Each structure stands twice: as structure tokens, then as C-alpha cells.
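Heads up, one of the protein chains got dropped from this complex, but the rest are sitting where they should.
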Amino acid sequence: MNVDFNIDIRHLTRVEGHGNIHIAVREGRLTEAKWAVIETPRFFEAMIKGISAERAPFLTSRICGICSISHTLASIRALERAMEITPPETARIIRLLAMHGETLSSHALHLFFLAAPDFLNAPSALPIMQSHPEIVQAGLMLKELGNALSIATCGRCTHPVSLVLGGLSKAPSKQRLLELKTKIAECRPALEKTTAFFRTLTLPDFVRETEFISLHDGKSYPYIGGDLVSTDGVVRDENDYLEMTNEYLTDFSTSKFTKLSRQSSAAGSLARFNNNYDLLLPGAKAAAAAFGLEPVCHNPFMNNVAQLVECHQIIEEADTLINWLLDDELRDIRVSYKPKAGSATGAVEAPRGILYHHMETDDEGKVIKADCIIPTTQNNANIHYDLHALAEQALAEGKSEQETEKLCVMLVRSYDPCISCSVH
Amino acid sequence: MPDMRFTIPEQNLNLEPFAGRIPDFQKKSEVMITDKGYKCRITNIVPLSSHERVFQLRIVDPLEREVFNFRPGQFLMLEVPGYGEAPISISSSTSNHEFIELCIRKAGHVTSALFEARQGAFVSVRGPFGTAFPMAEMQGKNVLLIAGGLGIAPMRAPLFWINDHRDRYKEVFLLYGAKEPSQMLFTYQFEEWQKVSHVQMRTIVEKPDQSWTGRSGMITALLDEFSFNPKETYAIVCGPPVMFKFVCSHLDRMGIPMNRMFVSLERRMHCGMGKCCRCMVGSTFTCLDGPVFDYWSVMNLKEAI
Amino acid sequence: MNHLGFKMDKVKVGSFDFTCCEGCQLQLANKESTLPDFLNLLDIRNFREISSERHNDYDIALVEGSITRSDEIDRLKAIRAQATVLIAFGSCACFGGVNNLKNRIPQDEAIREVYDGKTIDTMPSMKISDIVQVDLSIPGCPVSKEEVERIVIGVVTRSQVSLPKYPVCVDCKQKLNTCLFDLGEICLGPISRAGCDAVCPTGKTPCLGCRGPADDINFASFKQLVKDKQLSIADMREKLSFYNGFAEYLDT
Partner (left out) sequence: MIYKVISKTEFRAFIDAIVKENRAYGPQKVDTGSNGKPIYQFMPVKSAAEIDFDYTVTHSSAKHFFLPYRDELSHFNFTDGNWEQEVNYEAPPTILIGLRPCDINAINILDDVMLHGAYPSPYYLARRKNNFIIGMDHLPLPDCFCHSMNRHTVNHGFNLFCSDIGESYYLSINSSKAYSFLKEFELQEPTYEDNCRLIERRKDIKHSFETKIEVSGLPCFLDIEFDSPIWQKWGDKCLSCGTCAMVCPTCYCYSVEERFDIDLEGSTRQNHLYSCNLVDFAQVTGGHNFRPKNGDRLKYRYYHHYRGFAANDNQQICVGCNRCGRACLADINPKDVINDLRLERESCLTCVLPSPSKT
């Protein structure tokens, strides 16, 4: 079969940020498959220099509009570790709840607004609102619950206001917590409906052996801090994050690439799932079983399913955390601290995967050096090489140009890339 | 189970704390009227110029139409649902119970929306509010009406009143000035005012064009064309603040007592009922104590002009 | 809606992002309870973040982000040429936002710091109005969905479209918040434009002025206040420069 075609997608839609896909086929053979991030760089690591540690998390929050809470907490964790601040337990729980809110709402946004249209052959979620109103309604409910969790715990769902060094500036009221509990109960049927709906969709069959990296602390499903582990057996301390990432520059992308034991590696829901399956709650495990999802899964399209499994996990956990908080006085939420020189890494599991902020402070508490490594950065190389393998498989199966193009964009979307975030 | 001994039931009249100054709860209708307007149908729209139109409104409910009464000089709060309210002076005859006429310039977003509305659409009015021109006090005297620009709109109500009771007044003069001939409003009524109402009328424009054959200049120039006894004359001056300021000082020099000159002030109003305080001039409310003030009071009001 | 005998048309909207975190566009999908009604007001012609459909016949352009690369200037000018109403959406678009913090550092130094000196196409951050005419501004980091709803309704119905002219303190006091100055912190509430529902002081963190200055602010008195309370002028300057909304006051 002698076909020549180019797939050239500029500014891929339904993802956060600007990325391009280039596929070139000459005489039926794949000659080029490229994932290029063309986002404008913002130089956060440069602009943060000289900013007070107190303000720094508010700045790094602005790296990303979707996972701002993760960025805030990664910076806070790095700075608290650098300046030896231990936040109170109550604050730790509330922060965790804030993060759950963000992950839930981000997953819901991705599943219903960005990914689902592909499976239903729609250009966006807007026509789905007409064709499948009850599904969109369920998605909106989950997203709203996520936002409500974040708003109650840190004041706002995008760019949180009350997450501060040393703990929290304000605790949620018991009244708000009780309202959240009711909301969670109301959302359970929506989650069931969502799961049932996604089971009706067919995910492309594609596998490429991949090394998955995530946090792991052995006690609970990972969110904030812990060891850095990979499915290839690598284990590192949080502060040794550079050994996990090995960033390098390519000439076609403004976002850097990373690698560990192989050519590329992946982070995200599927990575967390693959490394921490045993720590999932029964409900989440049951959801995974319903999709036949088992660790270690190497199909990147299954990241969508892993996100849905995590929604189950988060809703269960959030309920438990709220119960803990309802038994608490909610008074001890912030410790005071003295600025000091130091340096440390804060690693958190953002919705899209492991996120590192490394901060160095001087003795006045000003940030003198910072390094942020974003999950999408860690996925770029994997997306790039996946595209290559996927395009080859499609050609081998005799798929048309249109079919190949659709598979490629679906692949990129499965990673739920957060591109502006990756070019920070 | 709630302990009923300590529960305050809903809507319990709790009168004691008012200590003898209990508001009149019984006259509930009077309390209500102030916030729910009269629903009106726009029965006619008369274009006057590119930016000014007369809107003829008819109160929908026959009973309300019967009740609605006003005096020359009073204003209404006109509500265009969705867009909000604007204070508008009433431009029609007090004896006309069928229609209310409002002469409106397209200025803010409320009036702009009204200009889009079709004939037959419904709007709402609250009021009438404010003070009126003292038509009774003027009886047996000359009446000098001086209007500048859109100031002719509030002037129509006293003109209609005078027409209805022409024998009670001596000489009536109407001086009307506009910036340009095209901005002269109600030209179609000039003849009626002069012939039927026996009003001596003169017009003047600041910037004449080719079509204009009349006088040009400042409105005060027209005063020389009439002779009357200033001690026996009342004046009503409506127009932009700068205009009534110099007209009134001119009249003062002519010898008309300051408390016999009446002007209508305009301020931003949000309630029309003396509560929001947006229309305060000095310590007076334009909506309650005005909009009609005698010139002596205006002189004594801080920030009036 | 034709209760007055005239019909409202949906507005044809395009949403575009430049250098930013895209958090403001994300707000459009928030406030889920009114989301279907909100989307019903709009005919979305171009919105890369949520839809694959792209048309270039929009009347209203929401423009998010600041300008930091030459190709963005051309894209922005093309949007301006098409749009009847161009709305600067968010603090980055209105003032340059946090992106302007990089302008404090020489460009080569910033590139060396982040990209090991590799050739990177970038330039000092600029706000939208530095390049093209802006018809309406909705400041905020991120924008408040409530305000966006209000302004979109205003545009659709041609009713009043305006931002509050008064400072954040009005809304903050209405929430019965404790004044952050009483807690020993510098808050930009007294000089920043209201409309955010005082979300930061309500979370007990100081206002950083993401909505820029209110109308006709008394900056001299504010500076005196910081001095009188013996708070740090350096801290005040860091807050004032955070979103670049107060650029004109920094040297005074």
C-alpha cells in the first residue's frame, strides 16, 4: 500500500495549553511522529527569585489554572521542609481534602468535557448536553462536588486563598463540612451512573511497555509526600527528585522531556494506580475490576479509567476525612515560624501525576532558587514515543488517515496534558 | 421536637417595642404601593428628534388608572423590567386620566432599552413623587414659562393646566430656547399653545442653520420682547442647571422675587422615597423636598447648581 | 426573552488564550448550577480549550493572558480585526499579571536560569491594551464567574455593563471579616477594585490587588497607613507589584 500523508494538528483542542502533533507517512511508512509543545514559556523559576517564602506559594499557584492547589501545596511542602516547619495535623487533613476536591473536579472535567466527546463523536461536550443530558448532569455534579470541597477548605477552587506556610489561615466551619457530607451522599448515584456509562465505551486496544512513576508511602493512596517509586523498581527519597526526572531539552518543544530507566516514563492516574493498587479502598478496586483494569497496565488509554477509579477512591476518602474533622475542634490550624535558610523538595500527586517543587531560601525567608517539574513534562517524552508506536500500529492495521488522526488526538488527550503548566 | 413555649411563630406581630410610635400596619396598601408599580402599556410612541421621543403610557388596571393622580411638576420612577428605573418628569395633562405622557431622551441604559421596546409592550411606573409647581398660588398673576432644551418636557404639564384654567391667570408667556433648530421639540404644538391656550410664545436657538428664520442667541434676549410687571409675575424655569442659573439671576435683576421663581432639579435617584440618599442636595432630598424648588431655596442649598 | 417586544440574540463568542495558566477560561465551566443557562446565552464559535469546532465569525472575543512572544502579537491583531467587542479577561490580560514579575530580571538571565541559555523566543510581558484596543476589562486572578455572568448578560441584553468603582473593603465588611490590618498584615483591600466578593480576606489572607486599583484611590493615605502601623514597606511593594495592577503607583 503506497500512501503519503501528513497529519499536522496545530493547537490541539480540548486540552489545557498549546501543543502540536506532526505525523508524516511516506509510501505507507511512518517517517515522523512528533509531539511538540509550543506554549510560550513564562519563566516562573526566574520570577520567583527574591519573592518572600510567605508569598511564593501564591505565585507558583499561578503556574496552572487547573491544578493550582497541587502547585500551592508542593511549594508549601518544599518551603516547610526547607524551613523546618511542621503544620498541625488538622491543617494536614484539611489540605488533603482541598487536594481531593481539585483532583475530583479535574478528573470530572477531563472525563466529561475533554475525553468523552471523542467516544461519542462530538466536537465538544455542548452537543452531548442535548444528546446525553443525564450523563452531563452526573459529570457536572461530580465536578461541582470537587469544587465545593476545594472552596470549603481553601476559599476558592482555582488559586486557593487560605493555604499558607505553617498550616491554614482559616478553617472551614462545621456547618460547611456537614453540607459537604450531604453533597457527597447525593453524588454517589451520579458516580455509579458515570461508571456504568463509561463501561459502554470502547477504548482503543494499544499497549506500549512503559515505566510508571508515582509517589508511594505504603500507608495510604498517595497525595502529598512519600517515596518516589517506579514500576521498574526504582525507589528514591523525595529530595532526590532529579534522579527520577533527568530533564533534557529537545529542539522542537518548549517543554522539556524526562526519562528514567527507559527512553521515557509516565506519570498520572494510571501510574499511581499501577504503583499503589493495594492501597485502594474496596469500592475503587471494584470499579477497576469492572473495567478489567489491573496493575501493571500498559495501555495509555486506560488512564481515563484509572481517573474514574480514583474518583471512587477520593469520594470514599473525603467522607472519612470530613468525619475526622467533624470530631476535631478545628482551632489548631496554623503554627508560626521564623524564616531561615534551607532547601528541600516538595512532591505531591497532582491530578495529572507527580509534581515536584524544589525551593531554596535565604535566612530572611526569601526564595533564592526554585525548580518545578510538572507531570506533563514527565509525560511529554512518553506521549511522543507512544504517538510513534500508535501511528505504526494504525498503519499496520490499514487504518485511514482520518482514523489515524483521531487515534492520535485521543491518545494525547488520554494523558490529560496540562501544557501551559509544563511550560511554566 | 421544638419546645413550643420558646418558639416565636412566623410572622408574629411584635408591636410592643415600638413604644407608642407604632407604624400604621392597617394601611398596608399604602406601604405596598411604593414598591410595586403601576403596570402600563406603551400605547403610542411619538418621535420628536433623533434622541427624544414621547411615550404614551396607559395604566392597565382600570382601578389603578382611576386612582392615579398627579400635579404639574411631579415625576415618576419609570421601570423597564430587566433594565432598572429612571426618574422621569410627567409631561402630560393632569386632567388626562387615560394616558400618561413621558418625554424621554435616550441617555442611560434604561432609556435605551425603552427606545427598543415596541408599541404595546409593558413597562411599570411608581409614583407620582415629589413637589409640584404651585399653580394655585400663581392664580391672578402673570406666568412666565422659560424652557431650555429638554426642559420643555416638564413644562407641558403646567401648560396643559393653564389651558384647562386659562381664565385664572393673567398674561402667560412661553420662552423656549434650544441649541439647534433640529433640537426644538413639540413644534407641532406651538400653534395650539398660542391660539388655543392664548400663550404668548417666542423661540430662540443658539446655533441657527439655513432653515432657521427666527431669533438666535441666549434665551434671556427674548425677555425684552415682552413687557410685564415683575411684581405681578411668577416664573417657572426648566432646563440645564447652567441655564436656569443665569436666567434666574436675570429675572432677579428684572425684579421678580426669588421665591416666585420655580426650578426643577435633577439628580440621580434610586428610590424616589427619601431613603437611598442618592439625590441629596445639602440636607434636602430632591425626590421628597423637590424636584420643584423656589429659587430662594435653591440659592440656599449647598451644591445645588 | 421578548417581554418588551424585542428579541435578544445569542452573542457569538470566541475565547482565546495567550501566555497564562488558562485558569480564567476554566472559570467559564465553573458554577455548575447555572452552567447550562450560561452556555445558552452564548453561541461559542471558537474555544480551543473545550471544543474542536473552530469558526472565525465571532463578535465578542474573550482574551486571556499576556503577550510574551512575537507570534502572539499577530494572533492578537487578527482577533482584534474580527471582534466587535474585545474583552481583556483576567489579570494577565488586563495588567500583565504575575507574568510581569519576569520583567524585573534581564531576559538573558531568565533564559539562563530556566533553559540553560538555549535559544528561546520570548520578550518582556505586555498587557493586551499595550498592543490593541480593549473594549471591556474583567480583571481577577482568576476572574469571578459571577462577574463574568453579569457582564455577559449585560452584553447580551445591552443593559448596564460596569465594574464596581469602590474598593474591596465594602464587600469585606459586609462579610463581617476581621480586618487584616487588625491582624497585623498589609492588605490591598482599601485600594483594590471590588467585585471579587472579598474572597482573599474572607479566607484570612491579604488582598494582593489582582483586580487592580479602584477608581480614584488615595494612595498617599494608604502608604501613610502602612507606615503608621509600622508594617514593612518592602512587603507592601511586593504585594503591589504581584499582579502589576498598581504599576503606576510603585514609584510614588
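Every chain is named by a letter (A, B and C) in the order it is written, and numbering of its residues begins at 1.
Operating definition for what follows: a residue touches a chain if its C-beta (ideal position, glycine included) is under 8 Å from a C-beta of that chain, and two chains touch if they have at least 3 such contacts.
Because the structure is predicted, anything quoted here is derived from the model rather than measured.
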{"item": "Touch partners, limited to displayed chains, of the chain removed from view", "value": "B, C"}
{"item": "Residue of B:166, B:179, B:198 or B:275 touching the missing chain in the full complex", "value": "B:275"}
{"item": "Selected from B:56, B:74, B:93 or B:124 as touching the chain missing from the view", "value": "B:124"}
{"item": "Contact with the hidden chain (one of C:52, C:107 or C:159)", "value": "C:159"}
{"item": "Those residues of chain B which, in the complete complex, touch the missing chain", "value": "2-3, 5-21, 23-25, 28, 30-32, 34-37, 39, 79, 81-86, 107-108, 120-122, 124, 266-268, 270-271, 273-278, 280, 283-285, 288-289, 302-303"}
{"item": "Residues in chain C touching the chain absent from view", "value": "1-3, 5, 8, 34, 37-38, 40-41, 149-150, 153, 156-157, 159, 165-167, 169-170, 173-174, 176, 178-179, 181-184, 189-191, 214-218, 220-222, 224-225, 228"}
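The rule is simple: only the chains that are shown with their structure count from here on.
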{"item": "Chain-level touch network, classified as line, ring, star, complete or other", "value": "line"}
{"item": "Chain at maximum distance from chain A, centres defined as averaged CA atoms", "value": "B"}
{"item": "Chain occupying the most central position, where position means C-alpha average", "value": "C"}
{"item": "Interchain centroid distance [CA atoms averaged], chain B/chain C, Å", "value": "43"}
{"item": "Distance from chain B to chain A - Cα centre to Cα centre, in angstrom", "value": "64"}
{"item": "Multi-partner residues of chain C (at least 2 other chains)", "value": "none"}
{"item": "Residue ranges of chain C in contact with chain A within the complex", "value": "17-27, 29-30, 32-33, 35-36, 39, 44, 47-54, 68-69, 72, 97-99, 101-102, 104-105, 109-111, 113-116, 118, 120, 122, 141-142, 199-200, 202-205, 208, 235, 238-239, 242"}
{"item": "Chain A residues within the chain C interface of the complex", "value": "11, 13-17, 40-43, 45-52, 55, 58-59, 62-66, 68, 109, 113-114, 117, 123-126, 129, 140-141, 143-144, 147, 154-162, 164, 169-170, 249, 254, 420-421"}
{"item": "Chain B - residues contacting chain C, complex", "value": "80-84, 108-109, 112-113, 116-123"}
